[in-house]
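Please find one structure pasted underneath; my questions will follow.
One protein chain omitted, others in place.
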Amino acid sequence: MKFKPLGDRILVKRLEDETEKTTGGIIIPDTAKEKPQRGKVVSLGEGKRTEEGNLLPMRLKKGQEVLFGKYSGNEVKIDGEEYIIMREDDILGVIE
Amino acid sequence: MKFKPLGDRILVKRLEDETEKTTGGIIIPDTAKEKPQRGKVVSLGEGKRTEEGNLLPMRLKKGQEVLFGKYSGNEVKIDGEEYIIMREDDILGVIE
Amino acid sequence: MKFKPLGDRILVKRLEDETEKTTGGIIIPDTAKEKPQRGKVVSLGEGKRTEEGNLLPMRLKKGQEVLFGKYSGNEVKIDGEEYIIMREDDILGVIE
Amino acid sequence: MKFKPLGDRILVKRLEDETEKTTGGIIIPDTAKEKPQRGKVVSLGEGKRTEEGNLLPMRLKKGQEVLFGKYSGNEVKIDGEEYIIMREDDILGVIE
Amino acid sequence: MKFKPLGDRILVKRLEDETEKTTGGIIIPDTAKEKPQRGKVVSLGEGKRTEEGNLLPMRLKKGQEVLFGKYSGNEVKIDGEEYIIMREDDILGVIE
Amino acid sequence: MKFKPLGDRILVKRLEDETEKTTGGIIIPDTAKEKPQRGKVVSLGEGKRTEEGNLLPMRLKKGQEVLFGKYSGNEVKIDGEEYIIMREDDILGVIE
Partner (left out) sequence: MKFKPLGDRILVKRLEDETEKTTGGIIIPDTAKEKPQRGKVVSLGEGKRTEEGNLLPMRLKKGQEVLFGKYSGNEVKIDGEEYIIMREDDILGVIE
């Protein structure tokens, strides 16, 4: 089973909060109104189509670990696992 | 009877939730506020017309299985069966 | 008496819901929040004028049977009959 | 006394509802939430100025009988008579 | 003392409502929700700057008598007299 | 200490209302809902960057006395004195 996001959307696997200090020690503050979430890019669309029909390639890559806003995107289950579909621009940045 | 969507709209046949694990095991989580829905593309418009009048061809194809937001589109009945009319960009992605 | 819509507007004659199964068996579901309506295109404007003044020709044609959202457009009476004036893009698609 | 509307605005003299069947039998339904009104174009601006400064000529002409939404425009009195100033695009169409 | 409006703004001196029939007999209806006001153009900015930096010259001229919406612009006092600063496009038209 | 506003922002020193008749007799009316304020341009950004990346030079100059809306901008203290940071287009005009 494969899911191909449309346009500038990406499929993201949320990384669990329990492991708050893995992969570089990112900790999400509990008190923030909209806490950024950590996730991994699983699959990407072909890119954004501009108003005049040109294709802008994705800036993110499969496998990157990213931060995104808590309320970004739509949750889905694929093969029993939860993912989030969101637009690339909802991603705040990449953990390197 | 045939229905031809206008512009960048598509006609989608919703796939039943009872068969939650068919065609690749997509399961929609019950708790999400806006649960994505699964459907099949039945017919498509000619494409989006840009502000200056150029035609952008559709990216989706007839027969593709897609995910879309629960509140996307308008419901209609054609020949006794329910369908949804929505814009192509309301589609989150394609199940391959 | 003739009415010529301005720009990308069209004049539509609503087709009665009582004849729910004529012309192809389109049935509008009773439960939808915004039920699409069926109608016939009676007259059309010259087309949409772009921001820079170019004219985009209408995509619909006189006589076509169309679906549109329940709350689209303005109702008018011409020669004692009710019509709806709406923009072409409010049309969801054409029944062929 | 003369009034010259600015840009794409027009000055419209509302035609009375009492004469509901003159000039082609247009009747405005009483029950519509926003009843379209009938009026006559009295004077017009020079046209719309685009974002880059080009002038788009008016599509309407002086003397045409038009329909417009009830809440469109600003009411003014000139030489003791009431008129409405609105943008050309608020006009729904022309009665021919 | 001189005031130079910025961009496409103009400085307008409101003409008193008591002289309701001067200069062409314009009378503002009392019942309108947003009554247009009469005023005289006192000074003008250099023009509107487009998104790409071109200057669009003003269409109005100093000394013209104009109509504008009641709630348009910002009131100021200069040398003890009240004026209104508004954008040129808030002007409904010119009394000739 | 120096503060350089970003883009099309400016740093403005508000001129006190007690001196209501200095520098040309500008008096701000007490009753206006949003009273324009008087101030002096202290420093300016490099200019506005257009959507395509061109730089539009500032139209205002350091030292000019300006009017601006009461609720425009962000207040800051620099070296113990209060200033306001706002966009150039929030300036209503220049007192000459």
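By letter and in written order, the chains are A, B, C, D, E and F; residue numbering begins at 1 in each of them.
Throughout what follows, a residue touches a chain if its C-beta (ideal position, glycine included) is under 8 Å from a C-beta of that chain, and two chains touch if they have at least 3 such contacts.
Since we're looking at a predicted model, the values are computed, not measured.
Counting the whole complex, the residues of subunit F in touch with the unshown chain are 1-7, 9, 11, 45-46, 49, 51-53, 74-80, 82, 85.
The chain not displayed touches subunit A at residues 24-29, 32, 34, 36, 50-52, 54, 56, 59-60, 66-67, 69, 88-89, 91-96.
In the analysis below, only the chains that are shown with their structure count from here on.
Annotation of subunit D and subunit F: jointly contacted by E, touch as defined at the top.
Note on subunit B versus subunit C: their Cα superposition corresponds to a rotation of 50 degrees, in steps of 5.
Between the CA-based centres of subunit B and subunit F the separation comes to 51 Å, rounded to the whole angstrom. Annotation: 23 Å between the Cα-based centres of subunit A and subunit B.
Of all residues in subunit D, those that touch two or more other chains are 51-52. The touch graph of these protein chains is an open line.
All chain pairs that touch, listed by label, are A-B, B-C, C-D, D-E, E-F.
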